[in-house]
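Mind having a look at this structure? Questions to follow.
Missing here: one protein chain of the complex. Every other protein chain is in place.
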Amino acid sequence: MTQAIAVHNATKSYGDKTVLRGVDFSVEAGTVTVILGPSGSGKSTLLRAINHLEKLDEGFVSLNGELIGVRVKGDRLKELRPREILRQRAKIGFVFQNFNLFPHLTILENVSEAPISHGIKPAEARKTAAALLARVGLSDKEASYPRQLSGGQQQRVAIARALALDPDVILFDEPTSALDPELVGEVLAVIRTLAGSGKTLIVVTHEIGFAREVADRVVFMDEGAIVEEGVPEQVLNHPAHSRTQDFLSKVLA
Amino acid sequence: MTALAQRPTDSPPSDSVPPGIDAHRLAERRVLPLRHPLRWVITALVLVLLLNFAQTLFTNPSWEWEKVGKWFFSPPILKGLQLTIVATAISAVVSFFGGIVVAVARLSGNPVLSTLSSFYIWLFRSVPLLLVLVFLFNLGNLYPEIGVGIPFGPQFTVNTVATLTPLALGVIGLSLSEIAYSAEVVRSGLLAVDQGQHEAADALGIPKRRQFTRIVLPQALRSIVPAYVNQIIGLIKASSLLYYVSLLDLFGIAQNLGSTYPTDVIPLLVVATIWYLILTSVIAVVQYYIERFYARGTVRVLPPTPLQRVRRALSSRRATAGVA
Partner (left out) sequence: MTIITPKRLQTLGALAAAAALVAGLAACSSSTEAAPADTGTVTVAAFSNGAGTETKIKVSAVEEIRKTLPKKVLDSGKLTIGIGALPAGFPPLAFTGDDNETLTGAEPDLGRLVAGVFGLKPEVKNATWDNLFVGIDTGATDVGFSNITDTEKRKEKYDFASYRGDNLAFQVKDSNKWEFDNNFENLNGLNVAVGSGTNQEKILLEWKTKLEAEGKTLTVTYFPDNNATTLALNSGKIDAYFGPNPGIAYGNKLSAGSANPTRTAGIFSGAGETLEGLIAATVKKDSGLAQPIADAINYLIENGQYGQWLDAWGLKNEAVTKSLVNPPGLPLDNN
């Protein structure tokens, strides 16, 4: 298996507060990784650092052998121009906790916006967008605006939007946390269909059941560091570390 | 009702209901809404006052309505109206785009640009428009020539007094002042756009320029438009200061005519007032439709326009009439 993503010594602090303490982490292509951890453990920051929404103080991220957001200059790393970073992000899809759909654009426009901005012909982009919407079961909503949809539907649109550029990797930042409980299932169902489709998925979530069923690998983070990682069966059923045990007992209670 | 009738008849525990009332009977009665007698009294008073005022409009000879009619469409008044509209329209457009440029500069990471635009906004919000116009008129004194060129290098210059006509001076003066205000309107609109929108656009790799024109600005316009229309209405009235650059707008013409025809001063002021009311009303209608356009997506169903409402009412009446 080839490594799709490698994170080396990811270090980040906000003022006095250290959120990432030299995290080393890698993900193999085509797998599903679930990151668990209490709030404030740095899991979202790590996820956002992968597509350079957060800049690291030290360390770097590479995707398929290419550095993300930085380049080598002498014996240092130097930040890239915004334009180059934006181009790199086309290969990494991102799904937000709060969906962040564009409220003034229709569902179809939301999905076709990024491809059009990357130079795909509008007609073609719309065709692809319609196909993606069909894939998440929202063909009948193409002309609706985001606020006319339920939370679950909006998150499915956000997933279709993240897929529109055909990225190698899709990052999910607590995709079901803002949803009413009865809407969680439809979103997880869509993510499940992506698993095994060849895409590399990294999911930050509290859905232990989902992790157990879909994840190839589970990572548990606390206080800005990875505490333990492994296959779901090992981490979820036989956690080695007391902090993992604590967390799981609280979440599953 | 049946459900209530089938309830057990024993009273609820005595401590949960005030003593001495029939809980079952009261529970079945419709609750009486609170009356507002004072509201009716005030309404009546206001209506009486309004009617009184309306009556004076017709009975007080000072209004001299026949003179208002004589002046209303007279060529000089229409000429002043034209100047008001032209000066306001050009300044409004220039200020809008100028305001975007200054606002973006102020929000930019470039310290020189953001300091400069803050300084500009501070300066032109502090100096009264009247003084700006007087200074501009004095431009010939301060800078006999204006031009562009490389500092200490070759210059392309023209004579100030000859180049800048009164209208150009007036529009520049109005715009300089207006850009400072509209920049703040635009800036607050841009800041009101949710940070998540920027992140989502960033995450999708949408180029910065397109992020601004396609994602951020359209959402910002929703809050910019009402505030900016307010600015434009202020601008219409600010244009009455243009006589400082020897231009007579609607109000200036009314004043000027008033000096030639001293007995028509009040009718002329009434004419100006009515025209200002008309201008503001037209803008309000345009504003309604622009706001409606930018409101798409923010409410689940857009309310019908007044026109649609009238049409719907008419067709429903026709339908009822048909049935009858």
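Read from first to last, the chains carry the letters A and B; within each, the first residue is number 1.
Methods note: a residue touches a chain if its C-beta (ideal position, glycine included) is under 8 Å from a C-beta of that chain, and two chains touch if they have at least 3 such contacts.
Note that the structure is a prediction, hence the values are computed from the model and not measured.
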Visible partners of the omitted chain are B
Can you tell me which of B:108, B:281 or B:316 touches the chain that was removed from the display? B:108
Please pick, from B:74, B:118 or B:298, the residue that touches the omitted chain in the full complex. B:74
Given B:56, B:115 or B:165, the one touching the chain that is not displayed: B:165
Residues from subunit B at the interface with the omitted partner, ascending: 61-62, 64, 74-76, 86, 90, 93-94, 97-98, 100-101, 108, 110, 113, 134, 137-138, 140-141, 161, 165-168, 171, 209, 213, 243-248, 251-252, 255-263, 265-266
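Rule of thumb we're sticking to: only the chains that are shown with their structure count from here on.
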Taking the mean of the C-alpha atoms as each chain's centre, how many Å separate subunit A from subunit B? 44
Show me the residue ranges of subunit A that touch subunit B in the complex, using the header's touch definition. 51, 53, 82-83, 86-90, 92-94, 96, 98, 100-106, 113-114, 117-118, 145-148, 161-162, 165
Residue numbers of subunit B touching subunit A in their complex, please. 194, 196-197, 199-208, 210, 214-215, 218-219, 222, 294, 296-300
